[in-house]
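Sharing a structure, written as structure tokens. Questions coming.
Note that one protein chain is taken out, while the other chains of the complex remain in position.
On to chain A.
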Amino acid sequence: MTSTIDPLAGLTDPVAGTAIDTLRFATAGSVDDGKSTLVGRLLHDSKSVLADQLEAVERYSQSRGQQAPDLALLTDGLRAEREQGITIDVAYRYFATPRRRFILADTPGHVQYTRNMVTGASTAELAIILVDARNGVVEQTRRHAAVAALLRVPHIVLAVNKMDLVGYEEKEFDRIVADFAGHADELGLPGFTPIPVSALVGDNVVDRSARMGWYAGPALLEHLETVPVGGDVTREPARFPVQYVIRHDEVRYYAGQLASGSLRVGDRVTVHPSGETSTITGLDVLGEDAAVAYAPQSLTVRLADQLDVSRGDMLTAGPDAPALRQDVSANVCHLADRPLRVGDRVLVRHTTRTVKAIVKDLGGAAELAANDLGHIRLRTAEPLALDDYAVSRRTGAFLLVDPEDGATLTAGMVELG
């Protein structure tokens, strides 16, 4: 695998389809599954680690008395992480091959850091769930699969690591894959791609391994390069949360980023929550007049009528209207150290809108602690224009925020039911 980067990649016409796109993916693994080593190997073998970075790792590895450079040090960026030899926080890594650009959210695996995996998975189009071939599917693995299912990560890879320590045996691999498939079914995962690897040695990470002739599938990087990304914008509902109103020469330009679908000049749009309607007279995509705009472009919209539209409102078009709700049901992951309790007064941050709310129910539980996955019912002070999270990861997602100190408390995924 070479990693010669075309210096002019990305300068070609994007609409012609020749420009490279980006895959955002996340990794999760239990302590000692070798996740950081896998990520280090991916970066190292795709030649994304530059000489001075490798030198720094070698220097530090030697100072700790290690023989070979510890590739985990490429991602464990905080002093506490290097000292404890574990990943604590989400680290974002960037690399590119001639076929694609990658943004990797490297997340810790331990249960006390479930919230970090939730964070990494929220923007990922693919999640790599790592298991140790000697241990197979463990409690942590099931939790990672549950998080990926909950966050609706479209593509899952089951990377069975440390194959070198089980003699590269096909039956060991098959046993783990079958075990995981059972859980995937229960969780409603859409499917997954199992790959046998050895991160330490490099088998099936960047290049296909000669030591596992029984495996006919792609190496991990090959799979990452070819998995399809992006949704079908023509089938998504058009959702445009207004971020900011630009006034210039008596004209109002509604600025925002299309959360899903597409908008055209001439489209009839509805403003939520007011319910007023108007027609799009102009679209401007960052300096270009456009007849049509697609998610996730940032743009401005002009309307035929003088309406009272401001930050927090949502413009929608097409037949599938969002649900206007003050009673909100959702799956949640609690993120903050302080617990969330029934009766708590919170702020709900949904798209560009922030409203007050009260926690009515926590799926029967009295409270949720940090890293708990659960279910919530909220009553909001004003209606929200909601989609089911299964339909839209943008307009179906929200955060709960502490009105006192502004802390981010809980991540929510709407269930319209």
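Note that in this section a residue touches a chain if its C-beta (ideal position, glycine included) is under 8 Å from a C-beta of that chain, and two chains touch if they have at least 3 such contacts; residues count from 1.
Everything below uses one rule, namely that contacts and distances are computed from a predicted model.
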What is the protein name, per UniProt, of the chain that does not appear here: "Cytochrome P450", "Sulfate adenylyltransferase subunit 2", "Peptidase_C39 like family protein" or "Peptide ABC transporter ATP-binding protein"?
-> "Sulfate adenylyltransferase subunit 2"
Pick from A:Thr27, A:Ser46, A:Thr97 or A:Asn116: which residue touches the chain that isn't shown?
-> A:Asn116
Touching the absent chain when the full complex is considered, from A:Ile20, A:Val206, A:Leu283 or A:Leu386 | A:Ile20
Among A:Gly188, A:Gly213, A:Gly266 or A:Pro296, the residue in touch with the chain that has been omitted | A:Pro296
For chain A, enumerate the residues touching the unshown chain of the complex.
-> 4-12, 14-15, 17, 19-22, 50-53, 56, 59-60, 74-80, 82, 88-94, 96, 101, 103, 115-116, 118-119, 122-123, 229-230, 232-234, 243-244, 246-249, 253, 255-257, 262, 284, 286-287, 294, 296-298, 311, 335, 349, 351-352, 393-394, 397-399, 401, 405-408, 411
